[in-house]
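Just one protein chain is left out here, and the rest sit where they should.
So, chain A:
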């Protein structure tokens, strides 16, 4: 199966290691990975701020980059949801609308792809820790993927998953919201981190680097040593002695 990795702009600039984990996980599952060099950003910062035209420029470049792919996989529920929105950016342009629809239909978030397309749940991973999980809003509500990460984490040996209270509340990232409405966003992430701290977990896992960047920023500022990890880092991990 041929899979094109869409690493996302945040992934490329801040979290290249997560991209490496994604490549290794999918290769181990027999996928043939390529990395279309023309990929940029999904366009969400502009789209969510009301700049539809500027978002469409990013979308066109992304469509050009991925339209020949068999599958597009990205370690971000939010960016995947944005790609699925692309047809709506070209309501008055049938050519681009059709091209957008094709790319949207074959784009998946990483865990969604593994569980629903590859039909795998046990990836042979192991990780000895107490963890809690942050369910991202766009992944659960816009992409509609609520189960896949949990199905995969359930099979990770040594991992104890502790429920996070108010897990449904947004962490306060919201793209430009975090810098435009800083005081409100700051209160939201503070409450999120307080709930994370209450779980007494050693690590917080998530499937969206943007949320994790936000939450980690606040965890570090508050000073409690909780590690923040992308789910790909967990799924690609093997404790010593484990196969």
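Here are a few things to note about the model shown:
Following the convention adopted for this analysis, a residue touches a chain if its C-beta (ideal position, glycine included) is under 8 Å from a C-beta of that chain, and two chains touch if they have at least 3 such contacts; residues count from 1.
One rule holds in what follows: contacts and distances are computed from a predicted model.
The chain not displayed here is annotated in its UniProt record as "L-lactate dehydrogenase complex protein LldF", chosen from "2Fe-2S iron-sulfur cluster binding domain-containing protein", "L-lactate dehydrogenase complex protein LldF", "Sugar ABC transporter permease" or "histidine kinase". Which of A:178, A:196 or A:234 touches the hidden chain is settled by the complete complex: it is A:178. Looking at A:3, A:25, A:41 or A:204, the residue that reaches the missing chain in the full complex is A:41. Summary of contacts with the chain left out: across A:19, A:87, A:149 or A:206, the touching residue is A:19. Looking at chain A, the residues touching the absent chain are 7, 9, 11-17, 19-20, 23, 27, 35, 37-41, 43, 45-58, 60-61, 65, 137-138, 141-142, 166, 168-170, 172-175, 177-191, 213-214, 216-218, 220-221.
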